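Only one protein chain is missing; all other protein chains are in place.
== chain A ==
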Amino acid sequence: MRGAAALLAGLLFGIGLAISGMTSPDKVIGFLDITGAWDPSLAFVMGAGLLVAAPLFLIARRRGAALSGDALGEPAEQTIDAKLIGGSALFGLGWGVSGLCPGPALIDLFIQPVQAGAFCAAMIAGLLISRRD
């Protein structure tokens, strides 16, 4: 049951990414390029995502537990610190250089395997060296 929900969530997530435009570096750079031929359409990805996710998250919070009976997982870290801001800044730099963030890079493995493979291998190495837990 938990495995099926996770599989379904991964499938929906990946299909959503592929439809949204986030898997194209050209599209992402066009969104970030606010002084050029700015293409604001990707802002609607986050907007629509939040409109759908927020009520479901609220229902989960009201219930106090997931439908599976599991507790609602909380992030290990709760403070706003230099690690959060510095890490997010490094991520923003890599995102602005390549036009790729982690989810879309995984989808692109199946479309441009050489380029996406180079990015994903480095990203996974970076993830594994960034922390020990």
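Everything below uses one rule, namely that a residue touches a chain if its C-beta (ideal position, glycine included) is under 8 Å from a C-beta of that chain, and two chains touch if they have at least 3 such contacts; residues count from 1.
The rule is simple: contacts and distances are computed from a predicted model.
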Item checked: Listed names "Dihydroxyacetone kinase subunit L", "AAA+ ATPase domain-containing protein", "sn-glycerol-3-phosphate transport system permease protein UgpA" or "Membrane protein", with the criterion being the UniProt name of the chain not displayed -> "Membrane protein"
Checklist line | Contacts of chain A with the absent chain, listed as residue ranges | finding: 2-27, 29, 32-38, 41-57, 59-61, 63, 65-68, 70-73, 75-80, 83-103, 105-112, 114-116, 118-131, 133
